[in-house]
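If you scroll down you'll find the structure; I have some questions about it.
All protein chains but one are shown at their positions in the complex.
Here is chain A:
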Amino acid sequence: MNPQLEGIEQIPGTYAFDLRVSNRTLKINRFFWNMIGADWRDRFVADEEGTMDAAGLTEEEKALVRARDWLGLIRHGVNFFVLEKFGRVVKKTNLEIYAIMRGESFEAFMKTRRVPDAR
């Protein structure tokens, strides 16, 4: 255990992204990271299943991507900063993804914010 992370498991709803997680999820994180390339984005939009096969995703991972299960992907070990690149491709804003991860509707989530109109 990394002593810098001592006690982090007691913080609810938080998933530390360390080397053990990263090693287990390298392929799916790379799949999302590749969304920084216009060619890969086009390829994904044209053939979602084909790109998931090419990236070597497991069946469980493919199901999470198909379902756009944002919280499930995080719990599986996807890093948010590659996941947000995928958000741009499937036209979900970060605020919309945040609401889903909290289990709230977008409208209900924005009402909890100090400037609910900010977009």
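Quick notes on this one:
The rule we apply is simple: contacts are C-beta pairs under 8 Å (C-beta built on N, C-alpha and C of every residue); 3 or more make two chains touch, one makes a residue touch a chain; residues count from 1.
By definition in this document, contacts and distances are computed from a predicted model.
You can't see one chain of this complex, but its UniProt record names it "Protocatechuate 4,5-dioxygenase beta subunit", from the set "Fimbrial assembly family protein, type IV pilus assembly protein PilN", "Protocatechuate 4,5-dioxygenase beta subunit", "Indolepyruvate oxidoreductase subunit IorA" or "ABC transporter". Contact residues of chain A toward the unshown chain are 2-8, 11-19, 22, 26, 29-30, 33, 35-38, 41, 71, 74-75, 79-82, 84-89, 94-95, 98, 101-103, 109-110, 112-115, 117-119.
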